[in-house]
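With one protein chain held back, the other chains of the complex are shown just where they sit.
Labels for the chains are A, B and C, by order of writing; each one numbers its residues from 1.
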């Protein structure tokens, strides 16, 4: 099945292929009266945009968004918001090779196995270009949750992690890696550049923290806030896992070590730790909502890898085109967008049932 | 919002509280003509059932399932299948303490913050007792996917991992830990018993492997097979993360190390590795579908932990009742059930669109 | 596909067959804190209950509802509310005839064609007994919309319509027909009794009016309030049509005749007519929401009708069992329940998006 809608009451439906004329998203269920225009969306797309430095793919896409519906005189009307981004740099290259051979680690074989045919130009629908649509929708979602601040950053590249002691939020946009640790950013420059030059690729871990989420968002049992975040993050291209709070680390703690004691506070409880990542029983607790997301190294590498053709013959595939040496970097704005989309949906779901 | 339905076309809706008269599940969308009776479900419930040995809670529930609808003359009819399990051992204890004080690390505070009231008897709806309903529904899901074999086991308790070299599937049901490594099982006996005696608790990691999944299941972009698994697993009580294939480990590999080369095989491609965990672009590849799930140590411990009352006063909470020293153990059949539910749904979704 | 869930955020999932051990409904998404117990539901079930007079089937079912979850100390908790009604009068008769021959006009053939098998005892899932579950859920829905008053009544039986000039709401519960016109009720007594004695059956038209619905409920474009009502009503057993406001009559008016002029009022506009039935553009206008629903005469009649057996041989079928001479009568409480369910869902949907 094709299933291109995300969300329960605040919903987005995305469409478009890597090398089609355009891609886009329809945002439905947005509250009316919010100030919205292209300028409110564009900065988020610019953050995800390729070709901005040597550490990302050299495909050059302006990713200029157009608002086609749902906004009148600068305000959302409550009707569906259609956002479109035209593809401009679909380099006219020869796709005959990729048309025949499956790129290992990519979705080529899986799409063919499922649908019996595929748009092989740049990965078609399975391309990470689709995430531009999510980022655009995420910009709208942010307007729905002004009480929340979302911050994602890269915490690790190629196994080289930041030092939490060096964490400086202001540093994140100072380097091309969304890295909050200036020292790590300096190290990564060489690391990523080496991978780029050698046609290799590196994995990364992105962390995302949402502060200002009030206690009470989340829809147990099968739309728990953490379950929806897990789905949202795992669905991003190249993501292979999700952690909430201490995640896998919690499995190594005792109940005493993992405790989240509560104290009396002025506005609800004050918490002494946040092992749980701001979510208990699938419902937000008022603490920061914290998740961690690993991105695999892209399978697009210069080294030949064994594969097969559509006809079942063995072959080798190597990627000579434009690619990201570390897709996790450009995944960072996408993680933020998915966090915003999940939270906006849950804010509306909560007030549907409880009324505030 | 309350959201107690899981699945898109093969769906379950669960209901019930820990200390209410009963709990249950309605399974909808099940294909007709499948042989089903209580005996086909009961063994899975027995695997999850408490009180079977000293390593799990001493609450004694027979967890006897009744089929109330959807089956006629031993076959599913295509109409909703209602399964009910009566609660029998709701020990009549004094809940006045828990009614007033929030158990830290539990959902008590979050439910109160959300709904303004809560059923505090044994955690009410947030109790892991709800997972009995999932296990019952999972037994039905298995009938939908006879081509698939699902195997979950505990790979790690309290930071003590199995040795993959000792892996023996036959060993899994030979010990009370669902442990495939006899040596590890022996170590865990002391480990878990110590935790039990001291009123402490331990985390665990459960692995689940589904073999026989054909290439082509999964619904990109927003119902990817891995995204749906992530949601399914993260929604289990005490789970704080999910990995598909190499998961977080993949973030530390290079593209060359993470490659999944394909060779020509007799029935579709043969793969030389499975870093991707059997899923590419959200679609199954025909390889085993592999996920890993960390369970936190339960917050129900003897050691007093700081907390607050409903009125905002500070207090201490310690758990004197019957509890699991390692909830991950009994989570294992639940992980299997969720895997079955996701796969059954995707099999039906796939044939909706593609017709086979 | 089997699809037994109704509603978008306020949802019910029903289950159960006519002659199974029980039937029931899980109500999900209900706001917390509402006073609810069996006594709040039972009167609505009693109104629909069979065997109360000679004008309805003589099947004798107490239709006693049990609340199994979602309520604590007399209040809804926000978690799923499971309601169950046991079947008690499944008369042990010989079903071999109906097992083989399709009752014409019933769903027997269609279920067999779809599922390849069917529970033939009393129609199984296709029996109107399922509507008891809707009525129970409808009683919960009413608690969500205390601002709304819902009134359904029979406006026509066997082509004999009430005189609107005689309309007296107080009369509706004074006769066994839910008839607001005492003179019509007197005529119907003979009409329906004749049909009953001769083993024939009669159609009916039920009207339903909801007053107190504020302007603004409804979710354009594909969950319009009138579209959802149409789906809700058409899905009731034996219903073959729906009208909103003037319905088919509007197709015979000119634009001038069909106008709904607005005047200034103290609380929003005052309307001079209500041809539109309280809904414009799929959104409520603040006027009474009005719909009309025709029930066909039941196909269960004494006169033999040509049919075929499962094996394709021709045969004749006549119904000797207990049946309603006019199913529209007992459909009246069901129409009210569906109106309540749709309105409760839309109230919550509206405040999800707009916040009040």
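Please note the rule applied: a contact is a pair of C-beta atoms (placed from the backbone, for glycine too) under 8 Å apart; a residue touches a chain by one contact, two chains touch by 3 or more.
The structure presented is a predicted model; accordingly, all values stated were derived computationally and were not measured.
Peer 1: Given that one chain is not shown, which residue among C:18, C:57, C:77 or C:126 touches it?
Peer 2: Touches the omitted chain: C:126.
Peer 1: Have a look at A:42, A:82, A:257 or A:274 and name the one touching the chain we're not showing.
Peer 2: The single option touching the absent chain is A:82.
Peer 1: Touching the hidden chain in the full complex, which residues of chain C are there? Just list them.
Peer 2: With respect to the unshown chain, the touching residues of chain C are 1-6, 8, 14, 102, 104-107, 109-111, 113-116, 125-126, 130, 156, 158-159, 195, 200-205, 214-224, 226-235, 240-248, 250-264, 268-269, 272, 275-277, 279-286, 294-301, 303, 305-308, 312-314, 328, 346, 349-350, 352-354.
Peer 1: Please identify, in ascending order, the residues of chain B that touch the omitted chain?
Peer 2: 9, 29-32, 78-79, 220, 348-349, 351-355
Peer 1: Go through chain A and note every residue touching the omitted chain.
Peer 2: Residues 1-5, 9, 11, 13-17, 20-24, 26, 28-30, 32-33, 66, 68-70, 72, 75, 77-82, 114-119, 124-125 of chain A touch the chain absent from view.
Definition applied: only the chains that are shown with their structure count from here on.
Peer 1: Which whole number of Å gives the spacing of the CA centres of chain A and chain B?
Peer 2: Distance between chain centres: 26 Å.
Peer 1: For chain B and chain C, let me know how many angstrom lie between their CA-based centres, rounded off.
Peer 2: For chain B versus chain C, the centre distance works out to 39 Å.
Peer 1: In chain B, what residues contact two or more other chains?
Peer 2: 1-5, 14, 114-116, 125
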